[in-house]
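What follows is a single structure, written as structure tokens, with notes after it.
One chain of protein is taken out of this complex; the other chains stay put.
Here is chain A:
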Amino acid sequence: MTETDIRLPIVTALTEDLDTGFVALFDGYRNVVFSAALRLCGRWADAEDLTAEAFLRAYRALAGYEPQRIATLQPRPWLMTILANLWRNAARSAARHPPPAPLDDAPEAADPGEPTERVAERSETGRELAALLGELPEEQRLAVVLRHVADLPIAEIASVLGAPEGTVKSHISRGLKRLRLLYPGRYDERS
């Protein structure tokens, strides 16, 4: 299903009844929002918090929107914008008030919030790559995660970042380049 197919019934449901429509919105976008949240903040429990908070903010915003505004809503980039703002704010307040350093901060350590069966099925490579995303500057990380993990088109990412498409593309290509440098050998670009 394309985004157009997913979007229309959700927006229709939202204009008819906010609470029923909200469940459709949640079901339609929870996986993409959670995936982005997980790869932005890097920890399973934080990603759950961030996703829940993003959808709650979305609900509160929708409660104040005119029907006209809901009818023209593009839910995916709109939700991702809410998520990105929450993540930036959380990252900023964490930088101001750093939590006590965990005893075992190795990137290989299993995420305590992640269900064990998922840890088992996920490859070592995936864990390393997920940890490397944390090395990217904020906007590069956001652009790379939205493009390559959440699979958003450039135009939607541009609206999330509030930047021209050219800037988004440059964030993405710089981000990928940096990931290849951080992990020499595995992700080298083929000549």
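Convention: a residue touches a chain if its C-beta (ideal position, glycine included) is under 8 Å from a C-beta of that chain, and two chains touch if they have at least 3 such contacts; residues count from 1.
Basically, contacts and distances are computed from a predicted model.
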Chain not displayed: protein name in its UniProt record ("Cytochrome aa3 subunit 3", "M16 family peptidase", "(2Fe-2S)-binding protein" or "Methylated-DNA--[protein]-cysteine S-methyltransferase"): "Methylated-DNA--[protein]-cysteine S-methyltransferase"
Given A:P9, A:P67 or A:P153, the one touching the chain that is not displayed: A:P153
Touching the absent chain when the full complex is considered, from A:L73, A:L86 or A:V144: A:V144
Missing-partner contacts on chain A, residue numbers: 18-19, 22-23, 26, 30-35, 38-39, 48, 51-52, 55-56, 59-60, 63, 115, 118, 123, 125-126, 129-130, 133, 144, 148-151, 153, 176, 179-180, 186-187, 189-190
